[in-house]
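As you look at this complex, bear in mind that one protein chain is not there, while each of the others sits in place.
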Amino acid sequence: MITLTMAKALNAGMRRALEADPKVVIAGEDVGKLGGVFRVTEGLQKDFGEHRVIDSPLAESGIVGTAVGMALRGYRPVCEIQFDGFVYPAFDQIVSQLARLHYRSRGLLQMPIVIRVPYGGGIGAVEHHSESPEAYFCHTPGLKVVTCSDPVDAYWMIQQAIASDDPIIFFEPKRRYHERAELDESLAPAPLHSARVARPGTDVTLIAYGPMVKTCLDAAEAAAEEGHQLEVIDLRTLSPLDMAVVYESVQKTGRVVTVHEAQLNLGLGAELAARITEQCFYSLEAPVLRVGGFDIPYPPSRVEEEYLPDLDRVLDMVDRSLAY
Amino acid sequence: MALHTFRLPDPGEGLLEADIVTWRVAVGDQVKINDILVEVETSKSLVELPTPYAGTVTELLVNEGDTVDVGTPIVSIDDGLGAQPPAEPNGDGSEAQVPNLVGYGPRSATAKRRPRRGTGDGPVETHDQIADTFSTYAPVSRRADDREPLQAEQDAPTGAPLPGPGKTAPAATPSGGAVLAKPPVRKLAKDLGVDLGSLVGTGPGGVITRDDVTVASKPAEAAEEISTPVATRAASEDVRIPIKGVRKSTADAMVRSAFSAPHVSVWLDCDVTATMQLVERLKSRREFVDLRVSALVIVAKAVCLALRRTPELNSLWDEAAQHIVLKSSINLGIATATPRGLLVPNIKGAGSLSLVELAAAIQEVVTTARDGKTRPADMAGGTFSITNIGVFGVDAGTPILNPGESGILCLGQVSRRPWVVGDGAEERIEPRWVTTLSVSFDHRLADGAQGSTFLADVAAILRDPALALLY
Partner (left out) sequence: MSDISGASGEVELVQLLTPEGERLEHPEYSFSGDDDQIKNFYHDMVLTRRVDAEATALQRQGELGLWASCLGQEAAQVGSGRALGKQDFVFPTYREHGVAWCLGVDPLHLLALFRGIDLGGWDSEQSRFHLYTIVIGAQTLHATGYAMGVERDGLVGTGDPDRDMAVVCYFGDGATSEGDVNEAFIFASSYNAPIVFICQNNQWAISEPIERQSRIPLYRRASGFGFPGVRVDGNDVLAVYAATTAALERARSGSGPSLIEAYTYRMGAHTTSDDPTKYRLADELEHWRLKDPIERVRAYLRRSGSGDEPFFADVEAEASDYAADLRARCLALPDPEMLDFFDWVYAEQTTHLAEQKTHYAEYLATFEDVSQAPVDGLAPAQSASGRQPQPAYPGGVH
């Protein structure tokens, strides 16, 4: 049993991946000598060398595009995009090439690439450092998208993602990088593309992922004092979604509130609402309600705590659900 | 003299804590704004912290070598000016600290709601009230561009101006449509054959509630017997009763059951005197003080015990998978006569209930059924049922299985009958409490051997309740 932060857990997971397969390479801006601006790749270049942990030129499209080429050559690149708001120069390579090569080649070509993206807000940063762009990638067939919410998941999911033969966008909630947890390596990990009930309950289902899982757990604590038992689901995998866990919960509670930092309009909450309504129609005591960022670009950090869904906004929506 | 406290800031790397490495000032030192106070080490680097206050250092609140949480007071400085600064507007950081990465330090994350204005309404809104808030639309003026354009000369347009984007779509006010009901209520109505359009909803905003539907599925005149209302008729005219509601459901179910499961019935007369004595004893016990205790409760218990030895009578014919599924749970149906007709709600997991719990559960499902509040979930998933026709004064029957179930036990009237008791020289005839038990079962799932064994086991327990200990 060891206690580690999420950043250290990711580091340890990547270390194991580098040890397990000589074809794994890590690339990104400042990942080598500096160890990453969040120190997530600290020490890896020193131990595995510059050929395996690569400091890239300042060019996101170049990082992803060359990773595609290396993958065609049999390597398993793990790319880092330094911040969520900088993934857009790489968007074309991701969506037009990375997502499609397996499909284009009728299954012959593999793209076992992981693109790690620190995402989400709440860190007092300047523009473009607090985005939640996951919906764009979930909407793109050919890509898989996952996100960890705690150090234990971070440790296992990064290894599983690297071992996967599919291209995976791996979102890391940067405001949780320094949270600690105990890791027991003897416990088998959950499958990568599975959701998890983070806290059981009976009255309302909260569905969250990444940074909002903790917010929802706090909300459930507060709700318990008011006599409501909220069930909190950590989706973990955003594409594909593990709806079995969700449906089972909805059939039990009959009420759902989805929560994400990303803007509400066409966020993941919308897809969840559509599927839940279709599959659990007769179980629903209230419409599926959604909490998300307002439909404006992420604001300056001085107001970000108002912008981001917090315990009060979540519980306000829970109240609305219970009122039906 | 005004004393200022400097708390450890987040030096920009989002960590929760830092180590105090070297104090660059001592108590009594004069400092100007931005003089370096202390060198701290985060997990990654050494950072010098400048003072935001000028004045005299009055106290170093932490020591070199200490590991200090972000937000902890580390030094006090007296600025030598007048008034005391106001107290901290925030808490003293005793709440759980959540680290931030850049500059702003940990946010205190609490699991507490911000207090809201207390009114009876609070944030609760009905469908209608929510719809109301969509009704205004405030246009926002275009940002005025009143600077001089850069171009000194400009070509004149050669064509007509373009059409603008036009009016924006108006606010969407969902009107609600003709019938307002939640999905589960709509399903219930469908199952019970109730036409939602014919109802007036009693819920907020005219929403049709579950009760509205169940009440509507009652026949026109509420009657206590299960007989359907009889219209007055002329001497030679037939009476037409619409097939709907519970009657219709029951009819459909019986047809389905009778023509899919080959029914076999076995019956047995049984001396239940000991059971009746037990019932009397239980009635006076503390555990049963609020509960209705009758032979039915003991019969239900006996059934649950007997099913352990013959699980075939608690099984499911899975045609699609070509399996017989021996169910782990006994979901015991209790046939109940209600004003609307016969309902068979079931008690989930009856096999793991104690006698007291079973009695309470039976009472609950029966009362709920009579009140018309049985939920669809309670009507589904049954595995074995009990029907008590003894209350009508008959001995036995050939009950039809509740569709999907594997067996049904029919309890006849408990009456005084002559019975042979004793043996050998003691053999004689005595009046005893006797009842006839009939069991119908699905011959696909079980044979006469199992059916009979089951019935015999039930009877054995009723005859001598102590034998329940054997199961």
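Note that the chains take the letters A and B in the order they are written out, and that residue 1 is the start of every chain.
The rule we apply is simple: a residue touches a chain if its C-beta (ideal position, glycine included) is under 8 Å from a C-beta of that chain, and two chains touch if they have at least 3 such contacts.
Everything numeric here is computed off the predicted structure, so don't read it as measured data.
When the omitted chain is restored, the residue from A:Ile2, A:Ala20 or A:Leu58 that touches it is A:Leu58. Contact with the chain that does not appear here is found for just one residue of B:Gly28, B:Gly65 or B:Pro170, B:Pro170. Of the listed residues B:Leu8, B:Leu353 or B:Ile389, the one in contact with the hidden chain in the full complex is B:Leu8. Among A:Asp47, A:Glu225 or A:Asp295, the one in contact with the hidden chain is A:Asp295. The missing chain lies against chain A, touching residues 29-30, 33-35, 37, 55-62, 85-86, 88-89, 124-129, 264-265, 294-297, 299-307, 312-313, 316. By the touch definition given at the top, chain B reaches the unshown chain through residues 4-13, 33-34, 44-53, 70-71, 83, 85-90, 93, 101-106, 114-117, 122-123, 133-134, 136-140, 142-143, 147, 150-153, 165, 168-172.
Here, only the chains that are shown with their structure count from here on.
For the pair chain A and chain B, the distance between C-alpha centroids works out to 30 Å. The residues of chain A lying in touch with chain B in their complex are 38-39, 122-125, 129, 174-175, 177-179, 214, 218-219, 221-222, 254, 281-286, 301, 305, 311-312, 315-316, 319-320, 323-324. Within the complex formed with chain A, the residues of chain B that make contact are 14-16, 43-44, 98-104, 107, 109-114, 122-127, 182-184, 186-187.
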